[in-house]
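Following this message is one structure expressed as structure tokens.
A protein chain is absent from this complex, but the other protein chains hold their places.
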Amino acid sequence: MSETLHAVSVEVNGKPRSAQVPARLSLVDWLREDLFLTGTHIGCEHGICGACSVMLDGEPVRACLMYAVQAHGHRVTTVEGLAKPDGSMSVLQDSFCETHGLQCGYCTPGMLIASQGLLNSNPNPTEAQIRDAIGGNLCRCTGYQQIVEAVQLAAEKLKK
Amino acid sequence: MKAAPFEYIRAASVAEACELLRRHGDGAKLLAGGQSLVPMMAMRLVRPAWLIDINEIAALKLVSVEKDAVRTGACTRQCLVERDDALAAKVPLLAQALSWVGHVQTRNRGTIGGSLAHADPCAELPLVAQVLGARMLLRSGSGTRTLEAEKFFSGPMATSARPDECLEEIHWPAWSWRRTGSAFTEISVRHGDFAMVAAAAQVAIDGAGRCVRAAFGLGGAGGTPLAFPKIAARLVGTRLDDAAVKDAAHAAATETEPGSDLHASAEYRRHLAGVLAARALREARERARTR
Partner (left out) sequence: MTGPFRYIGAKRRAKEHPRFVSGRGRFVADIALPGMKHVALVASPHAAARIVSIDTKAALAAPGVLHVLTGEEFCANTDSLAIGVDAPAVTRFALANGVVRYAGEWVAAVVADSRALAEDAAERVEVEYQPLPHVIDPEKALAPGAPLVHPAHGTNLLYHRKFVWGPVEEAFANAEHRIAFRAAWGRSATVPIETFGVAAQWDAGTGILDIWASIQMPKFPDQAARALRLPGNAVRVHHDVDVGGSYGVKRGIKHTVLVGYLAKKLGVAVRLIEDRLENLRGGDMQGPDRFFDMQLAFEGDGTIRAMKIRAVDDVGAYAGRSPFQLGKPVTAICGPYAIDAIEYEPTSVMTNKTPQEAVRGFGQSPTNFAIERAIDRVARHLGMDRIELRKRNFIRKDQFPYTIASGSTYDSGDYHAVLDKTLAAIDYASLVAARDEARSSGRLAGIGISSCLEPSGGNSAFEVLMNPKNENTTWMDSCLVRIDLSGSITGVINNSSAGQGHESLVSTVLGEILERDPETIRVVRADSLTALPSNSPVGSRMAIMLGGAAAGAAKTIKETLVAIAAHNFECPPGDLEYRDGSVSLKGAPEKRLDWDQLVEIAHRKFHQLPAGLEPGLQAKFVWEVPTGGALPTPEGRIQIYPCYAFEAHIVLVEIDPDTGKPAIRKYICGHDCGVMINPDIVHGMTYGGIAHGIGAALYEKFAYTEDGQLASGTFMDYLIPSAMEVPALAIVDHCTPSPLTTFGQKGSGEAGYLGAPAAIANAINDALDPLGASIDTLPISHLAIWKAIGPRKAAE
């Protein structure tokens, strides 16, 4: 009566990870519960709030809408993987700290993934583009104002 | 909100996917982008015994820009279609519609075919398919068949695809006139929400500004996406002046029988239908005029 387990090999934050997972285990649950990467959060489990955002092969996606087994052979980056190689904060993470782009911290990993995804493909975003890029990430603390400022600051700093 | 248990298999080819569908019948569902299916499974509204993952089938990811059409594989990611300039030049209505579909993250994973197969009557891609007369290539163990959009969408969240068929490819016809313009617009409560009503339009005009072809349609105004070829035909020969456009839009809206829900009444939807159809036609006209 137990569930079939499937072998998965996924590169997570640059490291190869292998596991045996039940099919219905979501990617976000696998990352959090089995890999102890609890930086990615769950807010709704139906694909609206964006708290679960991770990079899949470099593009932001909702980890609650994927099963872990589907990540087999792919690259996943979580908030824990955004730091610089020496472990220090990325320019974006530092910018969030500078502009007070977070309060409770719950939506923050998702916001970082979404905005890093934007900056990766558009190093010079307008305010409208920033809002669109984080439009699928809900926040109840900040009103988004200081988050937008953080992304703008990061873009400016990265230009130098 | 954890899904009920299911068996999972990653199909390596369309043929394998079809064979699995045949074998498991009603108990199987295809998993593409998952942006619509996975939430329903999380809420246990849908509980397939088998989930057949078609995301790793390379053949389903094709994008081919041809002389008279664009072909997209069913598993082509929405974001790739959105960013493809050559495709946008050939069938601009697709890229225009895609900017209204969900959010960046859902388009990074969601597929063209997935949205069509899900057949939400207020969804953007089904409306574009209906308006352009896209053709769906369906494969099963016994071969392939092609269904025009009109025949493909059979009702709310329902298509005429048989349980053993896998949507393989979509053929999006392009218009030959240089002075072709298209537009997509919708009203939703928040950006990226399900549309209350959506409208898509494409017109072609001749050198003198007279309409030589027109097509438009409405989403969210009935059980399937709706196109209005007869009303659109009456626009041919006109200059697509505001009055003619308004009449056409109003005529189309009058034909609709939209539903009511928490966010919009039937009456409101019917009103929006007329307003948005007219806007889409006018915007399409303006784009055509600039070519």
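Lettered A and B in written order, each chain numbered from 1.
As a working rule, a residue touches a chain if its C-beta (ideal position, glycine included) is under 8 Å from a C-beta of that chain, and two chains touch if they have at least 3 such contacts.
Just so you know, these numbers come straight off a predicted model, no measurement behind them.
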Return the single residue from B:Gly141, B:Gly192 or B:Gly259 that touches the missing chain. B:Gly192
To test your reading of the contact rule: which positions on chain A touch the chain that is missing from view? 1-2, 22, 24-25, 32-33, 36-46, 48-49, 51, 78-80, 82-83, 89, 93-94, 96-100, 102-109, 112, 127, 130-132, 134-148
Could you list which residues of chain B touch the chain missing from the display? 1-5, 43-44, 187, 189-194, 196, 262-265, 268, 271-272, 275-276
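Quick note on the criterion: only the chains that are shown with their structure count from here on.
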Taking each chain's mean CA coordinate, chain A and chain B are separated, in whole Å, by 29
For the complex, give me every residue of chain B touching chain A. 1-8, 10, 31, 34-35, 38-39, 41-43, 51, 53, 55-56, 79, 102-106, 108-109, 191-192
Which part of chain A faces chain B closely enough to touch in the complex? 3-4, 6, 22-24, 26, 29, 45-47, 50, 53, 56, 59-62, 64-67, 69-70, 72-73, 114, 117-118, 132-133, 135-136
